[in-house]
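A single protein chain has been removed from this complex, and every other one stays in its place.
To keep things simple, chains are lettered A and B as they appear, and every chain counts its residues starting from 1.
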Amino acid sequence: MKFQKSIIFSIPALIFGAVLLYFLLWNLYFSFTNWSTSGLVIKFVGLQTYGKILARSDFISTLSRTLLWTLGNFLVCNALGVLFASLIFFLKNQRLKTIYSSLFLYPLAIALSAVAIIWDWIYSKSEGIDYIFRHLGLPSFSWIGSASQALPSLIIITMWVYSGLAAIFYLAAFQNVSSESIESAKLDSAGPFRILRKILLPESKNAFIVSSALLIIFSLRTFTIPYVATGINPNTETSVLYLFNFFDYGYYADAAVVSIIVVVIAIVVVIPYALFGIKRWISA
Amino acid sequence: MVAIKIENLSKKFVKKNNVTNALQNINLEIGNKQFFGILGSSGSGKTTLMRIIAGLEVPTKGIIRFDDKIVSKDGKTIVEVEDRNVGMVFQNWALYPHLTNFENIAFPLRVKRLSPSAIKNKVTELADMLNIREVLYKKPRESSGGQQQRVAYARALSKDPSLLLLDEPFSNLDATIKDVARNYTRELQEKLGFTAIIVSHDPADIFSLSKSVGVIHKSLMLQVGKPIDVYKKPLTVEVARATGELNVLKAAISEEGNGYVARAGKNLSIPLDLGIDSSNFSRGEGTIGFRPDEIKVVRLEEDPSSIGKGFFECGEGIVVISSYSQGSFRVNLKLEDSEGEFFSLNNTPIPAGEKVRIFIRKGSAILFPLNGHEIPAK
Partner (left out) sequence: MPNHYLRITRRIAHHIVLIVLAIIWLFPVYVLVINSLKSTASVLTTPILFPAASSLTAIITVSRAISGTLLNSLIIAISVAAVSAIIGSMAAYYFYRATSKINDVIFTIIAIATFIPYEVTAVPLIKLLINIHIFDSLPGLIFSFLIFFLPTGALLMSIFLAVLPRSAIESARIDGANNWTIFSKVVFPLTYPGLVSTFIFVFIESWNNFFIPLMTTNTPNISTVSLVLQSYTGGYGVLYNDSFAAAAVASVVPLVIFVLLGRYFVRGLMAMGNGAKG
C-alpha cells in the first residue's frame, strides 16, 4: 500500500469540512439576493441588501456593541490573565499552583446558559448583589437592566468566564522562561515586579497573541449569555443575535449579509492566527 | 543477499525559497553480502543517502537498483519501503514504547501474518542470538541502552531482510559497550549473510565493521575504497579528517634527488613517498598532512633512542602547550619561522616554550593532490 493512500484517512473529516465551506458559500450566494419569506420571488439584487443593512442604525449599534464587547474582553481578560498567571507563577507550592489555576479556569467548563442564569440572578434587582449594595449604603445599579450599564455588566460575566483561559497561556509562557535567567535576576536582587516586567512579560509574546486570538473569537461568537439572560433586547443585542433575529423573522438574505460580515471579521482575526499556528506546528 | 547500484543520484531539499543540495552526483556499487560503511560528519548527507536507499526519501535525480531492479528513479519511488525487504536500526533505535520488547521484535512478523508459533520461534531464536531473553517481556524503557539496541537489531532482523541499514547505531551507547555491539554486529552479518550498510561519523565503526567505505562530505562522495586505503591514502584533507585526526601544514614542495621533499619553515623537511604516479601532485606551494600518532617529539637534552624504529628526525619545533587527552599528552607545536600549528601524542607533558626535536614515521606524510580539493565533475 502506498503511503499517498493516507489521504483516505482525511476524507471523513474533509466531508464535514466541505459541508461547512458549502454553508459559507451558501451565505455568500444569498447575501446578493433579496430572499425573505415575505417576498414572492428570489431575485439577484447585487449589493443592494448589503447597502440596506449597512444603512440600518440597529445593525451599526449591534456591531459596535459586539466590537466594544470584544475589545473589553480583550483588555480585561488579558490584564487579569497576566495578574493571575504572575500570582500563581510566584507561588512555591506546586499543588497550590494547580489548585489556583483550576479555580480561575473552571468557569470555562460550565455551560454558558447556566452561567447566564446564575449571573442573571446575581444581577437581579433587590434580591441579588444589589441587596448587599443597598445595605452597605452603596449606590444602586440596574446592571443588565439599563442601557448604559448592560454592556459593562455583561463584560464582567465574560471576564469571569474567560480570564482563566488567558491566565493558563501566560502561565505556560512564564514557565517556559529558563530558570537560570530568573535566578540570575534574583542574584541581582531584582524583585518579583521587576522580574515580571523585564523577563517574564517580554517572553510572553506568543501567549499574548494566542490568548488574544481566542478571546476575540469567543467574543465575536457571543450569543448565549445575552440571549439567555435578557432575550432579544436592544440593550444587549450582539451581531450574531441580530442575525438570528433576521433569520427568526424570515429575512434570509439579510441574515446572510450579516453572516458574511461577521465571517469576514472573524477571518481577519483567524487567518493570521492560523498561519502563526501553522508555522509553529511545522517547525515543531 | 542484494546488490545495490546507485547511479548519478542527487537530492535537493526545498524549504520555502531555500534549496539545499543534500547529495550531488553520487555513484556507488555495493556488492551482495558486502558490509559497506558511509563515513561523514553531521550534515554531510550521509543519513539522507541511507534514507534514500531505504525508500524513506525520494531521490531528486538518479537511479537506485536492488540487484537489477530499479527501486527509485528521478523523483519517483518504484518499489515502496514496505516492499524493499530492508531492516533498519535507527540512531535512537525507534522502538515502539507502548509495546514489550517481544512485541517490538514480533511487529514485522505480525504484519506478515505469520502464525503465533512461528512468531514465537523466530523471536526466541533472535533473542537467544542477541542475549536478550530475560528482557523480552519488558517494555523498552525498562531495559538498558545496550539491551534496547539489541532489541532494535532483533526487530530489524526478524523478517530476514536482504539489506540491513544501520544509522549511527552505536552513538547512543556507552563507550564500554560499543565494542561489544560492534562485535555482535559483525558476527550477525557473517552468520546471516545479509548485505549491510552502516552510516557513521565515527571511523572506529567503519574500521571495525566495513570491508569498503565511502567518505561523504558536503553532499559529495569524495572517495570510495577499502578502509585502510582511504585512511592511508586520502584524496583530500576532508577525507583524511573524516577517517581520523590529522595535522595539516602548508609546505613548499620541491624535487630533490630522486624524490620529493616538503619544507615548512627553515627547520622542517619531510621526504615524501608519492608512489609511481606523481604527475597529479603539485610542486611549489602545497598542503601536507600527517597523523598525530605518526610524529614523535623529544626534548633537546633527551636521548632520542627511545623512539622506535621507522621514525627519522625531520626538524625542530617549539611547544605551545601540553594538554591531556585519552591516555596520553597532547603536545601542540609550532615552527620557529612559519605559521601553522600541529600536535603530537606524548607519554609526558612538555613545558610550553621548550624546543623539541621532531621525528616522523617514514612514508607516513601525505601530500594532497592538486585536484583533491576540487569538487568532482558536476
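Basically, a contact is a pair of C-beta atoms (placed from the backbone, for glycine too) under 8 Å apart; a residue touches a chain by one contact, two chains touch by 3 or more.
Note that the structure is a prediction, hence the values are computed from the model and not measured.
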Contact residue for the chain not shown (choose from A:Phe32, A:Phe59 or A:Phe84): A:Phe84
Of A:Leu63, A:Val82, A:Ala116 or A:Leu151, the residue in touch with the unshown chain: A:Ala116
Touch list for chain A against the chain that is not drawn: 1, 3, 5-10, 12-14, 16-17, 19-24, 26-27, 30, 84, 87-88, 90-91, 100-122, 124, 126-129, 131-132, 160, 164-165, 168-169, 172, 176, 192, 206-207, 210-211, 213-214, 217, 220-221, 223-224, 227-229, 240, 243-244, 247, 252, 255-256, 258-260, 262-263, 266-267, 270-271, 273-275, 277-278, 280-282, 284
Chain B, residues in touch with the chain not shown (by the definition above): 54, 56, 81-83, 86-88, 90, 92, 94, 96-98, 107-108, 111-112, 155-156, 159
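We adopt the following convention: only the chains that are shown with their structure count from here on.
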Rounded Å distance, chain A centre to chain B centre (Cα mean): 58
